[in-house]
Structures are given as structure tokens and as C-alpha cells.
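Removed from the display is one protein chain of the complex; every other protein chain stays in position.
As written, the chain order gives the labels A, B, C, D, E, F and G, with residue 1 at the start of each chain.
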Amino acid sequence: MASTQDIFTDFQEYLNADHELREEIRVVTRDMNQLVREIQTVLQVIHQPAQGTSMAELCKTAEDMFGKGKELYRQLAEKIPENQYYRYSDMWRFVSQRFVYLAGLIVFLRDGRLVTREEVAALLGVAVQREDGFHIDLDDFLMGLLNMTNELSRLAVNAVTSGDYERPVQISRFVSQLDAGFRVLNLKNDALRKRFDGLKYDVKKCEEVVYDLTIRGLVGAHNKD
Amino acid sequence: MASTQDIFTDFQEYLNADHELREEIRVVTRDMNQLVREIQTVLQVIHQPAQGTSMAELCKTAEDMFGKGKELYRQLAEKIPENQYYRYSDMWRFVSQRFVYLAGLIVFLRDGRLVTREEVAALLGVAVQREDGFHIDLDDFLMGLLNMTNELSRLAVNAVTSGDYERPVQISRFVSQLDAGFRVLNLKNDALRKRFDGLKYDVKKCEEVVYDLTIRGLVGAHNKD
Amino acid sequence: MASTQDIFTDFQEYLNADHELREEIRVVTRDMNQLVREIQTVLQVIHQPAQGTSMAELCKTAEDMFGKGKELYRQLAEKIPENQYYRYSDMWRFVSQRFVYLAGLIVFLRDGRLVTREEVAALLGVAVQREDGFHIDLDDFLMGLLNMTNELSRLAVNAVTSGDYERPVQISRFVSQLDAGFRVLNLKNDALRKRFDGLKYDVKKCEEVVYDLTIRGLVGAHNKD
Amino acid sequence: MASTQDIFTDFQEYLNADHELREEIRVVTRDMNQLVREIQTVLQVIHQPAQGTSMAELCKTAEDMFGKGKELYRQLAEKIPENQYYRYSDMWRFVSQRFVYLAGLIVFLRDGRLVTREEVAALLGVAVQREDGFHIDLDDFLMGLLNMTNELSRLAVNAVTSGDYERPVQISRFVSQLDAGFRVLNLKNDALRKRFDGLKYDVKKCEEVVYDLTIRGLVGAHNKD
Amino acid sequence: MASTQDIFTDFQEYLNADHELREEIRVVTRDMNQLVREIQTVLQVIHQPAQGTSMAELCKTAEDMFGKGKELYRQLAEKIPENQYYRYSDMWRFVSQRFVYLAGLIVFLRDGRLVTREEVAALLGVAVQREDGFHIDLDDFLMGLLNMTNELSRLAVNAVTSGDYERPVQISRFVSQLDAGFRVLNLKNDALRKRFDGLKYDVKKCEEVVYDLTIRGLVGAHNKD
Amino acid sequence: MASTQDIFTDFQEYLNADHELREEIRVVTRDMNQLVREIQTVLQVIHQPAQGTSMAELCKTAEDMFGKGKELYRQLAEKIPENQYYRYSDMWRFVSQRFVYLAGLIVFLRDGRLVTREEVAALLGVAVQREDGFHIDLDDFLMGLLNMTNELSRLAVNAVTSGDYERPVQISRFVSQLDAGFRVLNLKNDALRKRFDGLKYDVKKCEEVVYDLTIRGLVGAHNKD
Amino acid sequence: KPSKEGESHADDSPIVKAFRVFQKELDNRNDRFERIFKLSRDITIESKRLIFLLQRVIGSDDPEKLLAEAAEKIHELHSTKFLEIAKELEGQDSYQYLRAYTSGLQEYIEAVTFYYYLSEQRLVNLDKIQKQLIFPKLVSVPVESSGTDSQEAGPDAKQDNSDPSCSDDQPKPMDHSDDNAGNSSTKPEPTGSVSPAGASEDKKTMLVHVPPSEYMLGVADFTGELMRMAINSVGAGNLDTPRVVADMMRVIHNAFTVFDNASRELRKKTSVLRQSLQKVETACYTLTVRGSEIPQHMLTDVFTSTAAS
Partner (left out) sequence: KPSKEGESHADDSPIVKAFRVFQKELDNRNDRFERIFKLSRDITIESKRLIFLLQRVIGSDDPEKLLAEAAEKIHELHSTKFLEIAKELEGQDSYQYLRAYTSGLQEYIEAVTFYYYLSEQRLVNLDKIQKQLIFPKLVSVPVESSGTDSQEAGPDAKQDNSDPSCSDDQPKPMDHSDDNAGNSSTKPEPTGSVSPAGASEDKKTMLVHVPPSEYMLGVADFTGELMRMAINSVGAGNLDTPRVVADMMRVIHNAFTVFDNASRELRKKTSVLRQSLQKVETACYTLTVRGSEIPQHMLTDVFTSTAAS
């Protein structure tokens, strides 16, 4: 009967090791969440810019903070045994989505275009594809983009309040393009699909802001494309 | 077998005492709930002020009613055996949150700023910190503030209907600051976190009201600071 | 042995009678449900009035249909053994709530005020108070009113689409008064309480409609009383 | 709009009265439950009779305790407004079932036969039929009998342990007759039906005890009638 | 704005302290759970005693292991701020119940009687009453006793398989007495009540074992007291 | 839009027809249930046969009562549209199982062998296979057999009490063969499988009765096959 | 290989012999159920993709192309998965296997109802859906009515063999668009003279039976897609769509409130339907309120330019 006992001892060891690893991951992701909150706080200023706030500077400050994110992802990647990414990925899925959202916001504010997976990967020092090492899962990249559109529709409203009438036009065009992009995907009935269902309200909100500006002659009707 | 029987007799006494105390607490909290409902009724008038309603008077009336609350908290505190606050606190948690919400509303309407824990404690005649006696738990204080923001976003809408265009601007700025405050916290995945997730809708609602006023020239742009 | 068997034979008669009565009640309540659905279909037109639809005529048509309801309640009352109302009332509780909701809707559309218990009782040919015979239970009357507010908030939205800007103002004022009324009640933690918690969303929805109209000058501000 | 307010004030009074009555009923049923526990404790002795315990005396003691039950039922009946029995009966349904079970047990132990509804009503000082006043509902009477059979199957086992071989034979015959009685009933798919489905296990247990006695010659075969 | 920020910083410190204490408690209770499982494993042998296993030695071994438990309770008590026992007690409630269950089992196996609260307190080095310091809550003591009866009814069965016919008789008598004790209690409708409802199955199981032994003459009848 | 309305009118007719058919089926199955209860009452006598009860006569009486069952199945079959058996079969599934159980019991008592599907079909006037018309589903036939074994294991016990020592031997052999038959089947994890899991206890019970008889020399050890 | 369990052994008791026969019947049924269940899962996935495709029609540059693509996919579903299910159900009582294919069928109805709404701006009836799921039997007696009616523009009309997946032994779905059958299949079946469940109307065909209740559940889900489309169309500058959709949804909603007591499933769907309707009504409201701020002709101009982006 000794062999039966051995099996259970082995199993106990397996459970212990798993437990310890999860604890270590938790420590890193807690720091990541902290960092995300800090970057977010920096970027919140865009909604209520003080006189003389420079958007470019804000973006620079926020982008620099990704340096610490890189270090944290390095620590995290080190801990994950090769090919066990999906065993533990639920633990960093949410925070990765927020990093994508922030990166996407910075790139749009600075360059007026969609961030690429390559740029996000570079900012966080991870691989683009699963095959090449620790990466940001495609689902999480997409979810991050959807979180960004929600923030942008809010920005469209607040930009008007601050007297900036060009930003909403730019945002509206961008969000429409993103919407067209997502429509190409065959999403399953999962979290991503559910979140995508909300995108149409962001599109609508942005269109409404542009409409408000247009009927008042605050932007030209035809400078949209 | 006498000793076995004794054990059960002792326990029965223990159960009875616990049961009786809970009954007594229930009596006090019922009165508290009643009082909360009454103060709330007084304050509901802010959403549809009659000609000549004075906000200051309303606040005064509501604040005076806290006198009875003080008395009820005194009765309650008396009943709770020293340092068994958390054994029973689920019984008054909800009503305390509502007191905080009402106090916060009054202070904001009157002075345009956030109520402090000290003020709430003073209004209810309780200690600020657990160490100093019967107090309002911090979780409940925060929850009360979050309930207040929901009421304020509703007020922003109704103020416009009543022709008051400055109130929404004030509310929007205040709610934004509260939001920034909460973002600093590292909340666990609990009721507070869930309620905080709802705060963003209040922020957005207020921003949209200000937007509506700005684009129609009913308030000036750039009046943020 | 005989006596045991006899006892059970008696029981069977009792059970059979109960069983048959329930069947008979089921037949009547089925017709009631059918009628409720028909009246509801008539009233659905308010959300999408064709050119020249007269609200007064609609209400008249719907009210006339209560004639059949009266007959059905007569049949039902006849079947219920004196004073066993609460033994079976779960079987007609729900349909009674829907009758109240429809009566409340008609009276509001026609006269702009709250239906009274007396009016509902008269429409259905039942007593107002339990003491006087078959009646609509107070809980069910209140639940019917709460169901009505949801339909009214929907109407506020659709009236605007149909170009009627006064209806929402009237509805908003009415729903607010109902809300104030319910707030006074010390409800138990039951179905009624739960449904009341939903009322605040109807109030808010109506207030936002009035807001949208006011800020665009489609109705005047300060028209609250 | 005064009338709306009046309506709600009336409602509040109604709700308060209902609440208070429920509190009063709760007080009485608590005492009833206490009494039931005490009678049960007396009767538990049948499972482990000390030398010289007289079954007749036990039954007498237990029966005498029903006197207090009579008083409690009198208090309860007094509180229930005429003909609102079924509005509140869920509050005493369970304890009434236990009184029936105890009465049934006493009568069987003493006389070896089924208790009648009349006997139970007399013991508790209530009416037999609904028409004649406060009564024990038939469903609850039947449920009480089913609880009794469970206790009897346990007694069949313990009687053998105490060296009493006649009792199991008597119980088995009695429980079989009860089973035959219940089989005649066309029960709905409710709690009673579910509990009746458990009766077959009691029947089987008793039959197996008689079998054990028979095969060992401790009682004679063919002694069934 | 600074003051708002300060307030939230204070909040964060408070939340952090609470969080850390919970973490420390978790560490100790994890060790306690580990110890409980080890003692349990030692005592499992009673169900399958090898030739020559001495029950007394087993009990001695198990009892000695309580030494470590004493140390752990000392550490735990040290951490709990004076009189915040009930704020955190949900964290050790379950493991305390298991200690009681093990202590109760040992005392019954050794001395054939019920363990006292004093004995349990002494074994774990804690106070008997809340007033005197860190203690085992009475609810948990009782729950532990109820967990013990389930193990005992299992032992009654396995003892027979091992050829020990006296043990079941002793167990049955003991479990019956415990049942009588619990019946006296007026339990609320909580976990304890639910668990107590399960006790009757243990009583019945033990009675059936004694029945099986008696009817085959393996133990004498009438040996009840 | 007229055609859209037609679609819903058609559907309503479909629902009405379905509802009416279900009502008609319910009437027939109620009579079937009543009949089953009556046949069962007749057959219950086998467990406690009075002096001079003839098993053959009992079986004859019970079998004759199947005549009415035939008529009821004829009525039922008439109502079911061709190829819609499985649309409604949940409504008679349970009562069919009971008819199979009773038929199986009669045939075993009379001839000591397993009833065939053909015999059951003939007794009830239905087809054997789905292709040939209204039939008893194989699942229900098998479930009926499993219900029968439970009754037979009970009969094995009671036969001994009545002094009949041959019946248990016959039953034990029969139930064992049935068990072997069921083991051939690949049952899914459904109701049938669950019920089959209980068969082993019937087998065991029968074996134990035969064992009891054998060790006492009441039947020969070798007259079993 | 060792002998199969199903085979009879010489030493079996009569009971065991009987049970070996039972076993075959049970295994047959379970295996068939399993095969149909898997086909249904495939249909679900394909139908979901189809719906995504159709959601791109509003606001597309070339809606005709997308609709043609959808018709192609529907046709492919008929000639593969549905045909396979029809084969499995041949000679069976289809209600016995309804649980196996109901979820795929409902998702398919949602998709195909959406397709017809976009093509023909009306609710397709059950009769048309059912007919497309009738197939000629494999034992091919020459079928007279196999000539297609070219008047039908639906996916069923696409019967050229350009689809490489449509090899010779895969029959095409039949389209009886002559009206002599009426809408018999939405008529109450119990009283109907034909028996569409399992046995098809004549012996030369086989079918996947679509019970009216499954049809109606699919229609309910379709209204969710209508809502999505209406909201999206506002963003695309399409001002009429929300009102047109709201009208359609109100008709369906009112009809559903009439029979919402029929089953728990229908009741649940009705409540979701009501929520969707209110979302579309709110969109109509928003358009009205916002449109009030400038004259109508200017509003159209504004949205037209917006839509061009």
C-alpha cells in the first residue's frame, strides 16, 4: 500500500508548488495594478485640462511610466514555466487589458491613430506572438481597445466643454473606424462580444457631439474626411 | 450526566442573551431607519424646488433632525458591550451609510465641499475612530459618499430643469474630485469596489450636463478652474 | 381496521373538493389573464399613436373592456367559500395586479391623477375592504401602481418621439409624487420592497426626459407648480 | 394632490398593524415550540425505558402537558382576525404538525389505534372544522401523522433492544394500515406528497424488524390477523 | 483639494492595517488546519485497528499533538487586538470546531464521557469565557460536538466489523444522551440547527447497530442502565 | 404588415390547440393514475395475506382490472397525432411505468418469469414498437421492471413472516437474473441509470433473506438452481 | 477481436438474451442523438457567423454582395449539416431528438429570419423556412417538381453547381414555392391533416422538422439583432432605420405579450424583447429631441455629411 501513499505525497507537493507560484504572481500583479492606477491618474487630466496643459507633455509623462511596467512584465514572465501561460493567465488578464487601454490612449492622443500590437509589446517588453515568449493575448489586446473607446467618447464630450472643437471630430472618425474593424470579427458569445455590444453607444455618443458642433457651425460639415 | 446538562443550560442562557440584545438593537435601528426616511423626504425637495425655496433653510431643517439621530446612536452605543462592535455591526451598517450620505449631501449643498469624518461623527455623536468608542466604520463612510454622488448626478439634471445652471458645474467638478480620490484607494473586490465601479456613470452624467450647457452658451467654457 | 379506512375516505372527499375548486378558479383566472392581455394590447397604441388617434377614445375602449372583468370577478368571488380568500389568493394575485396597473394607466391618461382603490374596486365590481367581501388586497394594489410607473416612463420617451412635449412633464411630476408617497412607507423586505427599489430608475428616466426638453427650450423651465 | 398623500398614510397604518400582529403571533408560537420540545423530551424515554417505566404513566404525563397548549392556542385564536386564518397560517403550520404528531403518538401508545381529528382538536381546544372557528388544517393533521410513523419505525427497532417483541408487530400492522389509507388519497405534488413518498421506508423498516423476530422464532409466524 | 486627498490617504492606511492583520491570522490558521488534519489522520486508525493497536496509546499520541495547538492558539490570541475577537472570528471558527471535535473524540474513547468546555480550553490553552480572554465560542464548541457524533456512528459500525460488540452499545447510549441535551436548546434557524437536524440520523444508525447485535444475542437486552 | 400579424395569429392557434390537447391528455392520465392506485391496493394484500388468500385469484382480479386500462390507452392513443408521441410522452411516462410494474408483478407471481414487452403491450392494447403505433417506450418498460424488483425484495421479507419459505428463493433467483440482464445495457447517466444503481440493494436484500433461511435449514442450500 | 457485447452467448439466461436486444435499441438511439447533437453545434457556430456578416449590411458600400455571400452560406448549411440531420431523422419521430438539435435550429432561425428581413423587409414565415429543410430522398425516384422556381430570390434559389462542396450525391434542398401547401405548418399540428414531425408529406422526401415554438423562439432572438442594427445605424447616419425597426419590434412585442404565458422560455424572451424595444425607442427619442434644434432639411444635410465619413 506504500505506493498509493507515495502518489498522494507527490500530489501534495504539486499543490504546494502551485500555491506558492500563484502567491508570487499575485505580488507582481498587485504592483502592476498600482502602476496602472498611477498612469491613469496622470491621464485623467485630459478631461479637465488646466490653462496651458500640454497634451504632448502629458503623454510623455505617461509613456515614461511604462518603463516600470516593462520591469514588472520581465519579472512576471520569468516566473511562468514555459508553455503554462494559459494555466495562470487569468491572474494578469485584467491588468494587461488596462495597460493596452492606456497605451492605446497615449498613441491616439499623440499621433491620432490606432496603437499596434507591436507597439504595445515594445512598451511592455513582451513578445507579440505566443510562439516567441510571454505575450499579451489577442483577446486582452482587443478588450483593452474597447475600454479605450469608452474613455474617448467621454473625452469628446469634455473637449467641447474645454473649448476644443477639433478633438471630437477626430475621435468620432477614429471610433467609427474601430467599430468597422470589430465588425469584421466573428466573436463568440463571450465577454469580448458583450463588451463590443457596448461600443455602438460610444460611436453614437461621438456622432452626437459632432452633430451638435456641426449644426452650430462650430466645425465645418465637410472637414470630416 | 449532570455536567452534560449544565453545559446545555449555560448555552441556552448565552443564546437567550444574544437573542435579546439583537432584539434591542433592532428596535433602535428601526427608529434610525424611520428618521433617515424623514430627513430624506425633506431633502427630496431640492429636485423640484418651489418658488422661493431656500436651500439654506432646507439644509438647516435637515441638519436639525440629526439631533434625534444623535440620541439614537447614544442608545445604540450603550447597548453594545465594549468592543463587540463588529459582532453586531451588520445590523446598523446600512443605516449608518444612509446617515453619511445625508450628512454629505447637506454639507455639499451648504458649503460646496466634502463632509469630513469628524463632521459626521459630531453630527451623530459618535467617535471618529474605533479606539475612541462607538464609531462609523470607514467602509460605511465611503459607501455613504458613493451613494451621495448618485444623488448629486440626479440633482445636476434637475437643477437645469429648474433653471439653475451653476449648480451642475459645481457638482461636476466635485464629483470628479471624489472620483480622483477613490482612484487612489486599492479596493478589494468587494461591495465597495462594485459600488465604486458605478461612480464613473455619475461622473459621466455630470460631464454631459455641463457639456449641454456649454455648447448652448448657457455657461461659459474654460470655467473649470 | 374499518375506522382507519373510513377516516381516509373522508379525507379524500375534502381533498377532491379542494382540487376541483382550484380547477374552477384556474378556468376563471385564465379568462382574466386573456382579458388583461387584450386590454394591454389596446393600450399599447399610446406608444405609437397614428395620426388622429384620440387618447380619450382609447381610454374609453379600454375602460369598457373592464365590463367583462367585472363579470369574471363576480364568477370568481362566487366560487370562493366565505372567508377562504387567503387560502387561494395566490391564484389571482398576479392578474389582479395587472388589472390595477391597467386601471391606473387609464385614469392617469384621462385625468392626470392617481387612481383610487375605490375606483379600481368599482371597475372590477369588488369590495374595497376585506370586511365587505371579495376585494383586491392592498399589497396587490400597490404592486399594480409600481408596474404602472415603468410603463409611464416608457411613455414619456415615446410621447416625445410623437411630438408631444407636455405629456413627459406631466408624467415626471406624477411619478415623483408617487415616489414620495412610497418613501413614507416602512416596507418589509419582500417583493413590494424589491419592486419599489426599481421605482427610482423610472423617476430618473422621466426627469432626464424633462431635462432634455427644457435645455432645448421645448418646454419652459420653472413650470413645476 | 392631498389625496395621494392620504392614500399613503392609510397604507402605512395598514402595514403597521400587520407588522404588529405578526410580532404578537411570533411570541405565542415561540412558547408553543418550547412546549412541544418539552413534551417530546418526556416521550423520548420510550426508546430507552428504564426498569419499571410505565408506558401508561408516560402517556398521562405527556397528555397533561397539552393543557398548556390549549391555553396557547386560545391566545393565538384570539389574535387572528375572523377569517384571516390563511393569511397568517404559515406562522403556526409547523408547530401544529408537531402537536398532531405528539397527540398521535400518545394515542397509539395507549390505545394502539389512530388518533382522530376530533381528539386532537379536543386536546388543543380548537375547532375540528374551519367553519367552527380556529382549527388545525387537514394538511397539517396529515403531515403530523406522517411524522409520527417515522418515530414509530424507530420505536420498533428500540423495542426489540429492550426485549419487547410484541410492540414491533403491533407497530408494523398499524403503519401498514396508515400506508393503505394514504394510498387511497390523490395527493397533489406538494410537501405532503413528498413526505408520503418517505412513508414506504418506515413500512419497510417495520416489516424487516418483524421478519427478524419471526425467522428467529421470537414471535410466531401467521400472527397477522 | 489637498484635504480631500489627505482624507483618502488616512483611509488607505487603515485599510492596509486591516489587510495585513488578516494575512497574519491566515498564516496561523493555515498551520492550525494542518495540525488538525494530522491529528485526524492518527485517529482514523480506530476504524481499522491493526492487531494489537491500543486505544489508550492512540489517544495519548493524539492528545500529545494538542501541544502544538496550544502554541498556535497562543500566537493567534496575541495578534487579535483586545476585544476585536468577533471582528475576525470567522477566520478561525471552522478550525476551532474541528479541535473540539477531536478533543471530544479522544475523551470519549478514553473515558466514555463528554468532554467539558474546561477540558477543551485547557488542551488549547485558551480561556473558557469571553471575559477572561481569547476563548472558543460556545457555538463552535457545540458544532464540534455535533461533528463528533457522525464519526461515532461510523465507529459503531466499524467496531462490530472488528469484533468489538461493547463499543456500539456504549456509543449508542452516549449519542442518545447528547441528543436529549440538544433537544432542550431553543436553536435559531442557523447552521447549528441544521447540523442538529442531522443528529437524529446518527442516533438512529447507532440504535440499529445495537438492535442487530441484540437480536442475534451478541449483547444482552435490557442492558440500558 | 398584415402578413406579420397572420404569423402570430397562426401561432396563437397552434398554442391554443396544443393547450387543449394537453388538457384532454391530462383527463385521461388522471383516470389512469386512479386505476393504477386501485390495482396496487388489490396487490398490496400479497404482503400480508389473510388465511386462505389465493395468489392466483389476486392476480386474476388485478389482471381483469387492466381491461379498463386498455380502454384508457385506446382513448389516449386516439388523441396523439402520428409521430408526435415524444412531444407529449412526459405526460404519461410515469403512469406507464407503473402499469409495467404491475403487469410484471402479476406475471411473476403467476408464472415466476419475466413479463415480455409483447405481453405488456397486449394487456394495454398498444403496439410493441414505435413504428407500429402508440407504444410503451423501452425506457419506461425498463423503469417499470426496476420498480418491480423493489416490490419483490419487500415481498421476500414479508413472505418469510407469513411462513412462505419458497417464494424468497424464487424471488432471489429472479432478481439476480434481472440484475445480470441490466448489466448488459450501456446506460447513460440518466434517471434509468440512477434507478438501476439502486437495484443492487434489492439483490442484496434478497440474498440475505435466502441466506437467513439457508443457515437455519428452512430451505435446502442446493435447491437454488 | 473479442466478440462484441451485443452478440448473444450460448449460456445466456432468457432474461439476459432479452436484454441484449434492448441494448441494441438503446445504443442506436443514443448514438443517433449524439450525432445530431454534434451537427447542431456546428449549425450554431455557422449561424452566429452568418449573423455577424448580416450586421455589416447596414452601412456597407455593397449590401448586395454581403447578402449574396449570406445566401451562399445558408445554402451550404442546407446542403451539408441540415441534410445530414434530415438523413438521421428519416423514419424517426423528430420530437424524440428535438432536444439534440433545438439549439442549433433556433440560432439558424435567428440568422435566416434576419437575412430575409434585410432582403425583403418583412418577417419570413415558418412555411418558407420549413420548405427549405425538405430534401429528396437518397433512393432517387425521379422527382417531378425538382425544377426550381426562379421567382424566389432566397438562398434556396441558388442551385447552380458552382459550389464545389456540392457534389453529385448531395441533393439540393427542394423549394415548393407553389402555394397549395398554404401555411399548413404554422397551423396547429394536432388538428392538422398532415404530420410534419418526422414523416414528411410524401414518401419521396425527408426533412428537418421545425416546430412552431422553436420558430418563435428564434424570432425572439432575431429582435435582439434588430436592436443592434438600429443602434448601429444611428452612428452610420441612418435616421429612418430606428423608427422602421421600432415599428416592426412593437408588432412582435405586442404579439408576444399575448402569448407570453405559454411557456417559461417564451416569457423570458418576451422580457428581453421589451428591453431591446425600449433601447430602440430611446434611440428614436434621441433623434427627435436632437433634431428639434434645427430645421428638418438641415438635419438631413448634417447627417448625410456625417454618414459620408
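The working rule: a contact is a pair of C-beta atoms (placed from the backbone, for glycine too) under 8 Å apart; a residue touches a chain by one contact, two chains touch by 3 or more.
This one's a predicted model, so the numbers in the text were calculated from it and none came from an experiment.
Trainee: For chain F, which positions touch the chain that isn't shown here?
Mentor: The missing chain touches chain F at positions 172-173, 176, 179, 183, 185-189, 197, 200-201, 203-204, 207-208, 210-212, 214-215, 221-222, 224-225.
Trainee: Provide the residue numbers of chain A that touch the chain removed from this figure.
Mentor: Its contact residues with the unshown chain are 1, 3-8, 10-18, 20-21, 81-87, 113-114, 116, 130, 138-139, 142, 177-178, 180-182, 184-188.
Trainee: Counting contacts across the full complex, list the positions on chain G that touch the omitted chain.
Mentor: Output for chain G: 1-2, 5, 11, 34, 38, 41, 45, 53, 61, 65, 68-69, 72, 162-163.
Simple rule for what comes next: only the chains that are shown with their structure count from here on.
Trainee: By the touch rule set out at the top, what is the minimum number of steps from chain D to chain F?
Mentor: 1
Trainee: Chain by chain, through touching neighbours only, how many steps does the shortest route from chain B to chain G take?
Mentor: So the least number of steps between the two chains is 2.
Trainee: Same or different for chain A and chain B, where same means more than half of the interface numbers show up on both copies?
Mentor: Shared-number fraction below one half, so different.
Trainee: Two chains share more C-beta contact pairs than any other pair here; which two are they?
Mentor: F-G
Trainee: Using mean C-alpha positions as chain centres, tell me how far chain C is from chain G in Å, no decimals.
Mentor: 37
Trainee: Centroid of chain B to centroid of chain E, CA atoms only: how many Å?
Mentor: Here chain B and chain E have centroids separated by 42 Å.
Trainee: Among all residues of chain B, which ones touch two or more of the remaining chains?
Mentor: In chain B, the residues touching two or more other chains are 184, 186.
Trainee: Touching two or more other chains, which residues of chain G qualify?
Mentor: 247, 258, 293
Trainee: Which pairs of chains touch each other?
Mentor: The list of touching pairs comes to A-B, A-G, B-C, B-E, C-D, C-G, D-E, D-F, F-G.
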